[in-house]
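As you look at this complex, bear in mind that one protein chain is not there, while each of the others sits in place.
Lettered A, B, C and D in written order, each chain numbered from 1.
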Amino acid sequence: MSDHAALNVAAAGFDAIAEEVSGPRGAKPRRVLSRRNIFLYGTLILIAVYYLLPLYVMFVTSLKGMPEIRLGNIFAPPVEITFEPWVKAWATACTGLNCDGLSRGFWNSVRITVPSVIVSIIIASVNGYALANWRFKGADIFFIILIVGAFIPYQVMIYPIVIILREMGLYGSLWGLVIVHSIFGMPILTLLFRNYFASVPEELFKAARVDGAGFWAIYFKIMLPMALPIFVVAIILQVTGIWNDFLFGVIYTKPDTYPMTVQLNNIVNSVQGVKEYNVNMAATILTGLVPLIVYFASGRLFVRGIAAGAVKG
Amino acid sequence: TDLEVTHWWTSGGEAAAVSEFAKAFNATGNKWVDGAIAGGGNTARPVMISRITGGDPMAATQFNHGRQAEELVEAGLMRDLTDLATKEKWAEIVRPKSLLDGCTLDGKIYCAPINIHSWQWLWLSNKAFEEAGVPVPKNWDEFVAAAPALEKAGKIPLAIGGQPWQNSGAFNVLIPAIAGKDVFLKVYQDKDAEVAAGPEIAKVFKAADDARKMAAKSNVQDWNQATNLVITGQAGGQIMGDWAQGEFQVAGQVAGEDYTCLPGLGVNELISTDGDAFYFPKLDDPEKTKAQEVLASTMLNPKTQVAFNLKKGSVPVRADVDLTAANDCMKKGLDILAKGNVIPAVNQLNTEDTNNQLNDLFVEFFKTPSMTPEDAQKRYADIIAAAE
Amino acid sequence: MSSVSVKDLSLNFGHISVLKDLNLDIAEGEFLVLLGPSGCGKSTLLNCIAGLLDISDGQIFIKGKNVTWEEPKDRGIGMVFQSYALYPQMTVKGNLTFGLKNAGVAKDEIERRVARTADILQIQPLLERKPSQLSGGQRQRVAIGRALVRDVDVFLFDEPLSNLDAKLRSELRVEIKRLHQKLANTMIYVTHDQIEALTLADRIAVMKGGLIQQLDTPHAIYNHPVNRFVAGFIGSPGMNFLEGQLETGAGAVVKIGNMPVPIDRYVFSGSSQQHTGATVLGIRPEHIAFGDGAGAMPFSHEVDIEIVEPMGSDTLVWTRLDGQSLSFRVEAERPLQAGDRVRIGFDPARASLFDSATGNRI
Amino acid sequence: MSSVSVKDLSLNFGHISVLKDLNLDIAEGEFLVLLGPSGCGKSTLLNCIAGLLDISDGQIFIKGKNVTWEEPKDRGIGMVFQSYALYPQMTVKGNLTFGLKNAGVAKDEIERRVARTADILQIQPLLERKPSQLSGGQRQRVAIGRALVRDVDVFLFDEPLSNLDAKLRSELRVEIKRLHQKLANTMIYVTHDQIEALTLADRIAVMKGGLIQQLDTPHAIYNHPVNRFVAGFIGSPGMNFLEGQLETGAGAVVKIGNMPVPIDRYVFSGSSQQHTGATVLGIRPEHIAFGDGAGAMPFSHEVDIEIVEPMGSDTLVWTRLDGQSLSFRVEAERPLQAGDRVRIGFDPARASLFDSATGNRI
Partner (left out) sequence: MTTRQNGRPSQLFRNLNAKIASIPMVLTALVVFLGGTAWTVLYSFTSSKLLPRLNFVGLDQYERLWAAPRWMTAIENLAIYGFLSLIFSLVIGFLLAALLDQKIRFEDTFRTIFLYPFALSFIVTGLIWQWLLNPDFGFQGVVRQLGWESFTFNPLYNAEIVIYGILIAGLWQGTGLVMCLMLAGLRGIDEDIWKAARVDGIPMWKTYLFIVIPMMRPVFITTLVIIASGIVRVYDLVVAQTSGGPGIASEVPAKYVYDYMFAAQNLGQGFAASTMMLLTVAIVIVPWAYFEFGRRRHV
């Protein structure tokens, strides 16, 4: 070290020594109960309570007997826990002559949801990929129509779709329903995938083309393996969306194949005397369980995927 | 053979009645696949229509007969039951004749009427009046007069569910009761807007105004929840069709003892002949087509008719059955029917479109205290004027 | 036969014309650098040659074959991208073999080529790694390997070094040069770094606004830029430009302020008679003499030093001449300080003169 | 009194210790450059000084005041960020005044300061534009303006030029230097570009792995690097390193292969006697003589030219000595070609010797 520098250090050292005794040192102290923290966590906890309250009430109610519900407070925990409403909701609640609760609908829902999710995501991801990377002439027009289509109330489309499916001879089959779900999932999913693939460096795509990969090879070998986050988002959105669907489920299926939501509707709306709130709540929770589990299990991936795909307009 | 039958009968009494059909049909060696859709006709009908037009029809489906299924029949989607009807002589056994007329288009029969329903009933809770310390009313006016006492006792004088059809239904019951059969026919059959705007109907609106005041506190949606209020004595009465009787029955109540029924609101003892009917969409499968016939004839079978209608609270469509098991109220109805004091059903006179407009109007009227009867009447007359 | 040849190439994006009637011939084994500022169309031109962009007009020949409408894979090219563009989910080996597998090359042939490529680039130990496990320089090497393994005649490089830090950049630059000497393939190399261009190129095409401004050897471009843009773009520290008046006649001079710079030894590109009036004199910092040698120069003057920039190996000194900023280079050891007054001079024969209005060399 | 003083500063991110017991004193008006490879903790140190990161241990003084726990705005600093970090939806003027308005500075005072700042940086014509309407260089100037307008004593720059192209970078470098001469504020400047460091700094702190390796003037760092890391990091083209054996005794030599390089004129930092064995000899390319002068050097040898890299102003030539790569610089005009055999030589007094094991200077 040169002398010049050494001198500087020495001189500065003297100044500092005096201050060192009194002045603050090290990390700025952070009180756990600072005003900021109290405000921050207080607010968060309050809001969290608000968001959790309905779930709590549903759960508590589903464990009570009807007399307790009629007399008691909806927020009070059950005095006497009974699982009967759950059993009834799952296995014995009646709609018309069918008294097997939601149980049958569960597997129907699975049978509907799985192929619908798969097909709709495949279609949308290929669309998004074609739009983002292969921009052929006029592609954007179709995309705009698709986006505007996201605003069309489903009900309006029931008739045209009935006609289209009838003409295709698919009405009433599982594949008809899969197509319907693919159609209505297409706008948002395509938007997600398109944005995501547009954010993949274009050079990668070019490199693959120079390497002689065609449309499908690039899709399967290059794009798909990189699109995991956005696939997670798409799967979550579709699983919940399709699982929760009532309208198409009821119109495009038969009693044997009614999804859970239709049976939920039947249980909740088949009022026999008084409303059995406890059974309704149990049925509601049971129906919502799959999407809820999906969310609780993959919330973190969802946020990451959203960040990757949705935000870039 | 399995036949899928769709309907929207999911309340306690209704479900019990349907099971009679199913039992009878299953006894023929076929199988009834129940396709109940809860939430009432408005939820179920789009499903039925979509499936029929979509080319994946069920084997049989409930419709209110009348004009609801007309276009489906015209489009050739429904099965012609004329052969069966001739063979089983429906024309002779079904009464009143208007029921079969509702199923007939161009001389062909397309549906099987299964019951006679009438709307014009006031159901009263004896317990409620007892607790309020007033005698059980004998007619509408007494009922209105008793309302303050009921209210004082902490009861809802009149229970009406929030669904639109219940509100317009109550009004349509008030018309023949307050203004008489002629006015009713002028308005709904002849679509006479002048009468609709006239003083007779104004009186009906006055009564409806009373009704909505009495019903101000009823916070339920479904008709059977409203009925339940009467059954439990929380409400004084309810204007509802005879199907309400099924609920009283399921609750183990006895007519005359626990509850009182006043046909025609105790003023004009008239009843309408609404009814339910089953339609049979055309199917490709010949097995099923054959089974459809079995189902139709099962439904009209005398034994099934009795069993079904007793549970449903309605009147059988055939006169040649034994109804000794019928209760007090049903007997009253049968009496009136025998006397011929019948009026056509509103459903048969109006298109669903008009009915729906009436629903909109009356649900608004009943739930909007600030809407004057005069305003409502003006809109009422407009709807009648525009109706086909 | 030229290896790559571009005829009257035009390319528009919508209404924006990015390349305009461009012509370019590249000889077999030549190392051509496309140099120019950002947005001038270098990448676009490269992409046209590679077949990654559909051209609007013109033709492209590779090895004499018209490939204007061929697919990229059928053009016999290999390409290396700025961001490496390695397939992130494949191993290095997967990256190298992806194209070969697509082309249906036999298995043992693939192995052979991978081995040879890995050997040339010394990436054998990396073959099983994923790109994310590689350093920047290693990634770049793999990217080159991916082009190499395809066994093609023409290599296209799109700013392959610009994502690397200075140290690595200069190392890899040497490696690319070695590679070219070894393979003797045709290489087209895009950069906006003039040092890369000068060190690597056999010829440089300087581009601006979709046009080739000058296509020549590095030496010619450095010493005889055809216009002020090329002159300013090439060379770091940059050429000094002094505004002045050209006065021809007996003893032609450029007057910088009121200082006459005699230019009788300057070689005009056309005839000097054609030019008079506003002229820019360009002189590179290293062509300005200082101290003892300065007085001997045809032009010399005393100036005040404003800023001294030691750059390690040598020092750049900033001063003013007639109020116009001027820099010159001295050895690192000279003890100079801001405020010193020194004499500088230069030989106008080494300068370039440009027309003030058009910027063209005169 | 020192302007900025950092005492025993430590900073951990969780369990990762990024800065370790760091000490630094910066004099009033000094231009200090923090130089080091990516990830060495330069930005972290700067952020600690600015108060943007909570330190784990130690103290920070600015103008003698202990500011360890102060908010950034109260430290009397201005900061310029690599990505400019301009507020994109505000005009340039808005960007300049937003902080002042918040601090409640009077209106006419704001106007005065904006006018002065705009004047210094020559951005008056840009005041009403949005950042998106500015070029990179203009944005950078505005970013500097935002720090300037705060009227502070200490400026912190975090790689302010690294997003710009080479041309602009060298221009703005000069501007920053001018600015410092004009304002005479204390400036702390982070970069990983050694040219910037050498040209701008009064003193350079070379960092690596959260530690300051050497803190000294550019000249000292360039010519007397304390270890091999510093030696290699500074200088472009980089220093040549030749592995050899130090043999002391009568006429100390470093044996490169079997070539003895006499180092009797080399000034050891400690005593030469302490060292024998594996040693690295570092010599900068510009300190290698070539041709006529080479023979006169204490060490000289004949070598084959491998690669010639013309860089415009001069040319870099690559060769090998004892199989080890070696580069040297010659003037641009020398007509050299790969394959030529030439004699080179150097004066070991200008070389640096490092211990092979520790890398430290001996």
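Definition applied: a contact is a pair of C-beta atoms (placed from the backbone, for glycine too) under 8 Å apart; a residue touches a chain by one contact, two chains touch by 3 or more.
Predicted model only: the values in this text are computed from it and were never measured.
Here the missing chain is touched by one residue of A:113, A:238 or A:265, and it is A:265.
Screening A:127, A:253 or A:270 against the full complex identifies A:127 as the residue touching the chain left out. Mapped onto subunit D, contacts with the missing chain fall at residues 47, 50-52, 71-74, 77-79, 81-90, 98-99, 102-103, 146-147, 150.
Against the chain not displayed here, subunit A makes contact via residues 40-41, 43-44, 47-48, 50-55, 57-58, 61, 69, 73-75, 123, 126-127, 129-132, 134-137, 139-161, 164, 182-183, 186, 188, 190, 198, 202, 214-216, 240, 244-247, 261, 264-265, 268, 277, 280-281, 284, 287-288, 291-292, 294-296, 299-300, 302-303, 306-307, 310-313. Taking the complete complex into account, residues 41-42, 45-46, 49, 53, 68-72, 75, 162-164, 219, 221, 351-353, 355-357, 360, 363-368, 379, 386 of subunit B touch the chain not shown.
As a working rule, only the chains that are shown with their structure count from here on.
Shared contacts of subunit A and subunit B, meaning chains that touch the two of them, come down to nothing at all. A straight line joining the Cα centres of subunit B and subunit C is 90 Å long. With centres set at the average Cα position, the gap from subunit C to subunit D is 26 Å. Between the CA-based centres of subunit A and subunit C the separation comes to 51 Å, rounded to the whole angstrom.
Contact of a single residue of subunit B with at least two other chains is seen at no position. Pairs of chains that satisfy the touch definition comprise A-B, A-C, A-D, C-D.
Those residues of subunit B whose C-beta lies close enough to touch subunit A in the complex are 4, 6-7, 9-12, 15, 18-19, 22, 32-40, 43, 46-47, 50-51, 53-56, 58, 222, 224-225, 228, 231, 247, 250-251.
Listing the residues of subunit A that touch subunit B in their complex gives 94-98, 158-159, 162-163, 165-166, 169, 171-172, 250-252, 254-256, 262, 265-275. Residues 1-2, 5, 7, 23, 25, 27, 54-59, 61, 64, 66, 68-69, 203, 214-217, 220 of subunit D touch subunit A in their complex.
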